[in-house]
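The structure appears below as structure tokens.
Heads up, one of the protein chains got dropped from this complex, but the rest are sitting where they should.
For reference, chains read A, B and C in written order, and residue numbers begin at 1 within each chain.
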Amino acid sequence: MAVLTSLAEAITANVGDGDMVALEGFTHLIPFAAGHEIVRQGRQDLTLVRMTPDVLYDQLIGMGVAARLVFSWGGNPGVGSLHRFRDAVEHGWPRPLQLEEHSHAGMANRYVAGASGLPFAVLRGYVGTDLVDHTANVAPLACPFTGERLTAVAALRPDVTVIHAQQADRAGNVQLWGICGVQKEAVLAARRAVVTVEEVVEELQPRPGAIVLPGWVLSAVAEVPGGAQPSYAQDYSTRDNAFYEAWDVISRDRDTFLGWMRTHVLDLVPSTT
Amino acid sequence: MAVLTSLAEAITANVGDGDMVALEGFTHLIPFAAGHEIVRQGRQDLTLVRMTPDVLYDQLIGMGVAARLVFSWGGNPGVGSLHRFRDAVEHGWPRPLQLEEHSHAGMANRYVAGASGLPFAVLRGYVGTDLVDHTANVAPLACPFTGERLTAVAALRPDVTVIHAQQADRAGNVQLWGICGVQKEAVLAARRAVVTVEEVVEELQPRPGAIVLPGWVLSAVAEVPGGAQPSYAQDYSTRDNAFYEAWDVISRDRDTFLGWMRTHVLDLVPSTT
Amino acid sequence: MTYSTDEMMTVAAARHLANGEVCFVGIGLPSRAANLARRTHAPGLVLVYESGTIGAKPRSLPLSIGDGELAETADAVVSVPEIFNYWLQAGRMDVGFLGAAQIDRRGDINTTVVGPYAKPTVRLPGAGGAPEIATSCRRVIVIVRQSPRTFVDPLAFRTSVGDRVSTVITDLGELRREPGSEELVLTCLHPGATVEMARAATGWTLLVADDLGETPPPTAVELEALRSLRPAAMALH
Partner (left out) sequence: MTYSTDEMMTVAAARHLANGEVCFVGIGLPSRAANLARRTHAPGLVLVYESGTIGAKPRSLPLSIGDGELAETADAVVSVPEIFNYWLQAGRMDVGFLGAAQIDRRGDINTTVVGPYAKPTVRLPGAGGAPEIATSCRRVIVIVRQSPRTFVDPLAFRTSVGDRVSTVITDLGELRREPGSEELVLTCLHPGATVEMARAATGWTLLVADDLGETPPPTAVELEALRSLRPAAMALH
């Protein structure tokens, strides 16, 4: 059952060293504030999971919180490379980063399997690519009816999934809308789930295209207005495209990066509500 | 690409003798008018597919249009038996009816596989039940990662799926809301899809909880106000519960049934728009 | 206050649902019992219907599991594949609530046929959601009127496996499965019912608990709440 709490308490209670942690949000609703709180609390040896590790994971990887990354596309959308991610993979800085990579379809179906309580999911994919040689979580599977050779992907079961949403009510029911990505599956696949929201409202008003997650499948809900910035929350904020472009410069150099993180993350006290 | 047409033309063009036909709608939005048009046009030897064959399929089965029924629950919801269905199975009247039965979870996943372009889907089900002995479309499957024994169900690929929805626009894009059941999957699993709608509108206004099916995945759209009665279309009509109870009496006796069908279905000319 | 055996059965079933639990509800007696619980001691009971309505709070008793009332009052409405895969199969349901046409001493259920499968004497509706409700919910409660036609062994057809059936509630009393035991045992009689009546209504040699209890009769509050729960359709009659 969801507890309405502060961001700091939600992370303290639900994210531990060595956990497999999924912070999801497909361009939209990326939980930046929660990710920053994980950095501030000094979590270590995390397995970070995310379809599209973008600027947020570049920050987490650059701060050395991750031992492993499970992902399908690691870039700065529309801009270019993730320099901290590349530095970790190419030069082991600030620590080596073990990779497990998939296609988007594979990752999405791994979450679906987790959300469905199944050990694996089936898709037509991976065949003929070199991806199959680099993970134990992909296996060939024959259709028992037609004999067609398909691909099985192992379920993802994060210890904790963290997402950002537009609204929660006081019972901890959460509503998000706009591009909803893989968030429902990521939440339902996880053992624990933390949601930051733009706003706690008295009553959720049904919205076109919205997903509602009942409070009883969530562990903690924290009100963090702007918690997705520089990503965005539809009908609350817009994507800070200029920041995504600026990140290309900030993140190129290790010291510039560390300085930025100190000023904009480490030295900040999270807002409590 | 969807053609806006009359109900009669939509059925003529898309439902042929011997076809596998799925008329879906989970209590809500059952395409009664389209089913009646199939009877009027004298289709034969159909394989009827539906999770919950209720009064509509009782009518089609009683009229002898079906050679086979693929289903998971055949009753009159909240009332009792389907007498025409029982008469066909127990006494072969008006013709023998071959059955292939599943659980709801199995049928739903069979549609999901069809919609996904996969030959099968996986679930944790059927094990230990006598259902597995009565269909070739269920098979045991071991997880390639854990060895757990699960169940595979073969994809459903109807020749045509027919559904009823609240609205379409002039481009044939369709919007339905309320309880949406398995309609999206049934439409996307089928080779052809026919949709009857309460209303053709100039522009679809996004609705909470709505599904939108783009016109380019549909074959024909026909405006048929009240086309779900005695089922209902949320925000357009209410369920005629009294009729569902009356059907118990109408359908008990073969002649009473035939008389009712003559008056209320066969002798009617479908409305054209 | 006088009450019927069906009312006693429904009240007894409702008492098995705790506040805050998540309950996967079939239509008919299970839905009536679950809604009664929500109106009395378990206002925070979460009702989930296989039509995809999660957290439905119907103001009148639905006649079908797809009534508009369920969608309009739900916290979330999801697709039928989603309700079975993400919510039921994934193990999020505390209690499953089933009816039965036939039940055996292990709690296995038949809702498919009476007589041979290929040439049944009675063709029943079939499986519906029951097989996966029976194996995915943490515990399963069955509500069924007790008679030699319904309490049979062996079953004509095993539609749902009874391993997780914790309690069977009938018009005569309650049967439970003790931890570690395979067979259901009569643990409680409703007021007015006797062991002999229960034995006569059971198609096998019924086991009776040493400490056989008696169900407290329905309270005035329970009966009033139950009687106010008339389906919208019936209210029209």
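Observations on the model:
Methods note: a contact is a pair of C-beta atoms (placed from the backbone, for glycine too) under 8 Å apart; a residue touches a chain by one contact, two chains touch by 3 or more.
Predicted model, so just to flag it, every value in this text is computed and none were measured.
Within the full complex, the chain left out of the display is in contact with A, B. Residue-wise, the contact with the chain that is not shown comes from A:Thr129, picked out of A:Gln44, A:Thr129, A:Thr146 or A:Thr263. Touching the missing chain, out of B:Val15, B:Leu118, B:Ala152 or B:Ile250, is residue B:Leu118.
The chain omitted from view is touched by exactly one of A:His104, A:Arg191 or A:Arg252, namely A:His104.
Summary of contacts with the chain left out: across A:Val49, A:Val65 or A:Val112, the touching residue is A:Val112. Of the candidate positions A:Phe120, A:Trp216, A:Tyr232 or A:Trp247, contact with the hidden chain is made by A:Tyr232.
Along subunit B, the points of touch with the absent chain fall at residues 1, 112, 115-118, 173, 184-185, 188, 211-214, 216-217.
With the whole complex as reference, residues 26-28, 51-52, 71-75, 77-78, 81-82, 85-86, 89-90, 101-105, 108-109, 111-112, 123-131, 134, 178-182, 184-185, 209, 232, 234, 238-239, 241-242, 244-245 of subunit A touch the missing chain.
Basically, only the chains that are shown with their structure count from here on.
Chain centres here are Cα means. That of subunit A falls 39 Å from that of subunit B.
Measuring from the averaged C-alpha position of subunit B to that of subunit C gives a distance of 28 Å. Looking at subunit B, one finds that residues 123-124, 209 touch two or more other chains.
Looking at subunit C, residues 85, 89 sit in touch with two or more other chains.
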